[in-house]
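For reference, the structure discussed in these notes is given below.
Note that one protein chain of the assembly has been removed; the remaining protein chains are unaltered in position.
So that you can tell them apart, the chains are marked A and B in the order they are listed, and the count of residues begins at 1 in each.
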Amino acid sequence: MTEAPAEQGRRRRSIDPTDALLTVDDLQVHFPIRRGILVERQVGAVKAVDGVDLTIPRGSTVGLVGESGCGKSTFGRALLRLVEPTGGSVHFDGTDLLALDDEQMRRMRRQMQMVFQDPMASLDPRQDVESVLTEPLRAHRIEGDHRARARELLDLVGLPATALSRYPHEFSGGQRQRIGIARAIALEPQLIVADEPVSALDVSIQAQVVNLLEELQDRLGLTYLVIAHDLAVVRHIADVVAVMYLGGLVEQAASDELYAAPLHPYTKALMSAVPIPDPEVEDTRQRILLAGDLPSPAAPPPGCRFHTRCPFRQETRCDDERPQLRSVATRPPSHRVACHWAEDIDAGRIQPRASAVVEPDAS
Amino acid sequence: MTNSATGPLLDVRDLTVTFTRRGGPDTRAVDGVSFQVSPGQTLGLVGESGSGKSVTSLAVMGLLPRRSVSVEGHVYFDGDDLLTLPRDRMRDIRGRDMAMVFQDPMTSLNPVVPIGVQVTEVFERHQDMTGEAARKAAAELLDRVGIPDPGRRLKEYPHQLSGGMRQRALIAMALACRPRVLIADEPTTALDVTIQAQILELLKDLVQDTGAALIMITHDLGVVAGLCDTVHVMYAGRVVESAGRRELFAEPRHPYTGGLLASVPRLDAPRGAPLQPIPGSPTDVLSWPDGCAFAPRCPNRIDACTGAPPPLEAIGGRTLRCVNPLPTAEEVPA
Partner (left out) sequence: MSLSQVEAATESDQLEPGGANLRRAAWRRLRRDPVALVGFALIAMFVLVAILAPLIAPYGPRDQPGAGLITPTTIPGPSAEHWFGLDEQGRDELSRIIYGARQSLLVGVVAMLLGMAGGLVLGMLAGAFGRWVDTVVMRIVDVMLSIPGLLMAIAIAAVLGQSLTSVMIAIAVINVPIFARLLRGQMLSQRESDYVLAARSLGVRHRSIVLSHVLPNSMSPVIVQATLTLATAIIEAAALSFLGLGGADPSVPEWGRMLASTQLYLASAPHLALFPGLAIVIAALGFTLVGERLREALDPKYRR
C-alpha cells in the first residue's frame, strides 16, 4: 500500500461552528446498583455520565479526552443509543434521538456509526470481510451490487480486494482497524464516533490510521467525535477538544488553544504527565502530579468532582459548590472551563501545592 | 562480586531465543542481542510488538518455559552465566538480586491472596523473615512505594486496589529484597497517563535511592526520553540501534528509529502536517539471514539491504545495524 505524499501545512477545511450536526444537552447515563435477595432494589447509581453538554459542528472533529473511568466511552455509546441515556437530550441534525422508537432508531443508525477500539473484538471471527462489509447494506436493504461496494470500501481504506474472502484473524491489527473503518463508512454516515481508534495499535501503525481517518473525512465530508486518552493524537486530529473527568466536562476549547493554555488543574496535570520523546524537554519540564486515585463514579465527591485530588484546591467553594463550564475573561469565549478559581490560577495568583510539583532534575 | 568496580553489573552477550513448534518452522524471537547495564544506570529496550523485547527480559530472568524454547548466548551477572545455572540457584537470584515488574498488575498478582501476604512471602523466601518482622517490613515497603494507609492495605485483595496501586504493590514486591537489577516490562502501558507519571517518578526515585540498575522495556519513546540513560532499539529480534538517549533523540541514524520518532504526534510540536507513518506493518518482515528485516518498510532501502544482513557496527559511542543510515547533521547536503 502506498502512502499519499505528505502535504505541507494544515488541512484546509471550512467549518461553521453554528451549524451543529449533533447537540447534546445535560446528558446523563446512570447505571443502577441493585441489591436484594428475593427482590432487587436500587440502592445507588454509578454516574458514568453526569450532565454533559456538547455541540459537534458539521464537518468538524471534536476530541473527547479523559482517563479510564471518566465516562467518555459510555458517553460515545450513549450518543448512538447503544447504551440508553437516563437523562438529558441528544439532537442529531434536528431530530430528537431519545424520542425515536426502536425501529426508527435502527433506521437512524445509517447516519451515525462507530469505530471501536479493539479491532479483533469488534469483528465477528466467523465472518469473512465481504460479509462484514455487506452486512450493513443488507440490514438496511440497500440496493445495488454489494460486492462492488465492498470492493470500493476496501479501496477507500487501502486494502486489496483479495481481503474479501479472508477472515479477521488473518490480518494484522492495523488492517483489522481499516476493515472496521470500512464497515463504518459503508452506509455513508454523517457522523462517526471513534472510540479509541488507535490505542490498540502499534505506534508505527497509529499514524497510518490517523492519516486514513483524516483523509476519509476530507473525501467523504464526515464529522468525527474522537474519544481517546492519548492527548497527542487527539490534539493532532481534533479541531475542538473537551476534557472529561468523572462523568463531567472540566474544560473545552479549540485544539491549539487548549494545548497552549490549559486552564483547568486537571488538564494541566494531564498535559504535564504526557511523556514527550525529547530528552531536553523531559529534563527541564515541571510536572504536576496528582495524588491518589480516581474516586468511584458511584460516589462522586461533592462540589467540584476534582477537588479531592486538585493541587490548586482552595478552602472555599471547591468542596461544596459544583462549578459550571464557563468562559474566562482573558481567553477566547469558546474556551470554557469548570473551575471556580480559573482566572487566579491562570494569572499565577494561586500556586499548586509544593508536594504536587516535581521539579526538573538538577543534572 | 563483580570483577571490577566499574564493570557492568549485567552483561548480556549474543542472547538468542528460539521457539520450536511441532510441525512448523522455528521462530527466532531474539537474535544475538547484547547489552550491558551498570549499577544506578537505566537502560531502555524499545520496540513494537514482535521486536522480541519482552522475550529478552524473560530470557534474562530465566522465566521462559523449558519446553520448545532454546536459549543460547550468555547472561553474565556477578561473574556467573545465568543461563548455565541450576534452577535452584536461579530461583535464589530471582527475587533477591534480580526482580521483574510486569505489564498487567491484575494477572501478575494472585487474586485470592491478600496483598500483604504476597509481599511478606518475598521477605520470607529470600530474607528468612517471619511473622511480625515480615509484616512490618511489608508495611514499610508499601509506604515507600506511595500506597496510603499501608497497614490496612496489607489485608486487602488485589481487586480492591486500583490499577495504579496494584502496580505499586508489584513494584514493592520486586524491590522487597533490594535487588541490584530491576527489569520493568511495560509497567505503565496499561495505566492512565497521570498514574503513569506517578509510577515513573517512583521508579526514578527508587533507582536513585537503591542504586539498582533498571532495564525499562517499552514502546513509548516519551517514557524512554525521560527515564533512560541508554536506549536500545529492537526490531524483529535484533538490536538495530543503540545510543545514549540524548544522542539517539537528537540524531537518530537508523531509519526505523527515525520513522518511529516522526510518526508519533508530539504534544509540544505545531500541529498541522499529516503524520509520517512507517508504511506496512510490523509483520512485513524479511528474515534476518536474508537481509535487513526492516527493508520491506524502509524508505532508505538500497539493493545491499536485501542481499545480506547488515552487521552491527560501533560508530562513535553508538551501535548501528544499517548499511544506509539516515544522514547526520554534517552529512545533510546544504
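Just so we're on the same page, a contact is a pair of C-beta atoms (placed from the backbone, for glycine too) under 8 Å apart; a residue touches a chain by one contact, two chains touch by 3 or more.
Only a predicted model underlies this, so the values are computations on that prediction, with no experimental measurement involved.
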>> For the chain not shown, which residue from A:R34, A:R106 or A:R326 touches it across the whole complex?
In response: A:R106
>> One chain isn't shown here. Among A:P136, A:G174, A:P197 or A:P277, which residue touches it?
In response: A:P136
> Looking at the whole complex, which of A:R183, A:K268 or A:R287 touches the chain that is not displayed?
Replying inline: A:R183
> For the full complex, which residue in B:L15, B:L43 or B:L64 touches the chain that was left out?
Replying inline: B:L64
> Which residue numbers on subunit A touch the omitted chain?
Replying inline: 77, 80, 82, 106-107, 109-110, 113-114, 116, 118, 121-128, 135-136, 139-140, 165-167, 169-170, 180, 183, 186-187
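Just so it is clear, only the chains that are shown with their structure count from here on.
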>> Touching residues of subunit A toward subunit B in the complex: what are they?
In response: 1-3, 6-11, 67-68, 172-175, 202-208, 210-211, 214, 229, 231-233, 235-236, 255-256, 259, 269-283, 287, 289-290, 292-294, 358
> Within the complex, which stretch of subunit B touches subunit A?
Replying inline: 48-49, 148, 162-165, 192-198, 200-201, 219-226, 245-246, 249-250, 259-261, 263-268, 271-283
